[in-house]
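Let me begin by handing over the structure; questions about it come next.
A protein chain is absent from this complex, but the other protein chains hold their places.
Order of writing sets the chain letters: A and B. Residues in each chain are counted from 1.
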Amino acid sequence: MGDPILSVRDVHKAFGALKASDGVSLELRAGEIHALIGPNGAGKSTLIQQIAGGLAPDSGTVEFVGRDISGTSTAQRARLGLARTFQISALAMQFTVLENVVLGLVGERGHVFRFFRPVMKDAAYLDPAHAILKRVGLHDVAHMRTAELSHGQRRQLEVAVALTLAPKAFLMDEPMAGLGADGSKALTQLLADLKTHAPILLVEHDMDAVFALADRISVLVYGKIIATGTVDAIRANPEVRAAYLGDGEIPA
Amino acid sequence: MLRETHVNALILLALLAVPLGALVLDQPFIITLATKVTILALAGVGLNLALGQGGLVSFGHAIFFGLGGYSMGILASHAQSFTPLMEVPFVIPGTNLMPVIWIVAIAVSCLAALVVGALSLRTSGVYFIMVTLAFGQMFYYFAISWPAYGGEDGLSIYVRNQFPGLNTLVPIQFFGLCFAVLCAVLFLVSRLNKSAFGLALTGAHYSPVRAMSVGIEVTRLRLVAFVISGGITGLAGALFADLNRFVSPTMFSWHTSGEIIIFIILGGVARLCGPIAGAAAYIILEQYLGGFSEYWQIYLGLILLFVVLFAQGGLIGSLSKREIVRG
Partner (left out) sequence: MSTILLIEQLLNGLQFGVMLFLMAAGLTLIFGVMGLINLAHGSLYMVGAFAAAGVAGWTGSFALALVASLAAAAMFGALIELTVIRRLYKRDHLDQVLATFALILIFSEGTRWAFGSFPLFLNIPDILSGTVMLPGGIEYSLYRLTIIGIGLAVAAGLFLLISKTRVGMRIRAGENDREMISALGVDISVLYTLVFALGAALAGLSGALVGAIQSVEVGMGEPVLILAFVVIVIGGIGSIKGALAGAILVGVTDTMGRTLLPVIFGSFMDPSAATSVGSALASMLIYILMAGVLVFKPTGLFGQA
């Protein structure tokens, strides 16, 4: 297990009386898939937003590749290499698959204010874009409109766009949601392959995928991390079992 | 069905052919109408960058149209009365040279767009519409209540401003000038739309969250688009003032903002030449229905309602096959 890439330190966030993050600390280390699980309403989305930008913590810090990023914008964090995929696909549906990937490259390189050169004819963008599409297995549909993709293909494209950021860490919000068995399997394979590239903080409801993929698991309940450990340790943890008892989501 | 680029070429050819035909048939009024279409289309091309490409529904573009108009009016009125615009700390004379006026009009509009945009872009959606509408009204009331340049009555310029090598008072020459400006701007805008900037702007329109999460500072991007958009509409305002040789607060009115949006909608949102088709349709309707009934705007309203409710995609959308806008 490598050095910490992303560290959440004692983060607090309250909405009125509701403590969505109540002193959360978490580390994502090089080479690992770290799954964040917890019942609905545990504060997973709030935590993700504080890591990705978009919500500022009331107190506590988020460090990424050795920098305190708590006060930076979503875009700045992305340019540092914090790559996010979304639970509800946030792709530009009217764009082609290729355009979505090139958009990522434009953002990552900070080339937003280049006004004259036709970007979709520029090999400096197209070559890496095609390489990325090949890697996630979407090369054949590069010129298809994103709206016409299947659900599983959109998930793959989410990963492709994340890859444009030359990521130093991935933040994946329920990448398996809504996928059939086959899609789930293919994506599981892809994620296992990706973690050698950069560690993944994975928020996921699909427990089969979590147990198959995760190196470590953190369990968030009512804004607190109640346990962090290996898959076996988490399975055996009585507190975790109690928290999930009502849900019955933890398979024996 | 035709490709959109072919439709665009046809539209530009038609816009060129009509006044040339009118020249042969000795119909100067038609040439003036074609000039009006050209200038209004230019205003629409400006707004289309923000509204069509960027998804920023600005109901305040009359601000820039009006500022362009008043830039011309103020500079030319000082030139015609031989009084300097300003003496302290240094002397700025008026001018009747179009290129100078255009540069001033663009600069002033861009500056206003920077301020209005920076404030308005703190909001989005419905708020953005309301805020831009409100700032438009602010400029309108300011123009009315500021007496130095005609206040409510506006400002007349007796001689059309000059362009080196042309006699701008000859209708076809002034048309040619406006047409050349429109073509130049269309070329720049089409390059812009296909550039990294255009991709980012459209991407931020379709999915702002995505744009942010790939490292694009969406607000800054939109502000730049808004400023360019305002500059183009401001240039159109200066030309429009020169066409009429008159500026008045009406150029700032919310109705003007609405009309510029209508050009875009009639022609087709985010279509390069949509505003030309839309402005032409608008002027033709105005002429035809206006001759037919004093209350022609009722029919305009009904047509607009029909287009919005049932015919999305506008004129160009119904003429050309659906292709990816950024193609």
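By our rule, contacts are C-beta pairs under 8 Å (C-beta built on N, C-alpha and C of every residue); 3 or more make two chains touch, one makes a residue touch a chain.
Not measured: the values here are computed from a predicted model.
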item: Shown chains that the omitted chain touches within the full complex; value: B
item: Listed residues B:130, B:170, B:188 or B:209, member touching the removed chain; value: B:130
item: Hidden partner interface residues of chain B, rising order; value: 51, 57, 59, 119-120, 122-123, 125-127, 129-131, 133-135, 137-138, 141-142, 144-148, 254, 258, 261-262, 265, 269, 295-298, 300-302, 304-305, 308-309, 312
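Keep this in mind: only the chains that are shown with their structure count from here on.
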item: Inter-chain centre distance, chain A versus chain B - centres from mean C-alpha coordinates, in Å; value: 43
item: Parts of chain B lying in touch with chain A, wherever the complex brings them together; value: 191-192, 194-200, 202-203, 206-207, 209-218, 221, 224, 324-326
item: Contact set on chain A toward chain B in their complex; value: 52-54, 73-76, 78-79, 83-84, 86, 90-96, 99-100, 102-104, 106-108, 110-120, 125, 145, 161, 164-165
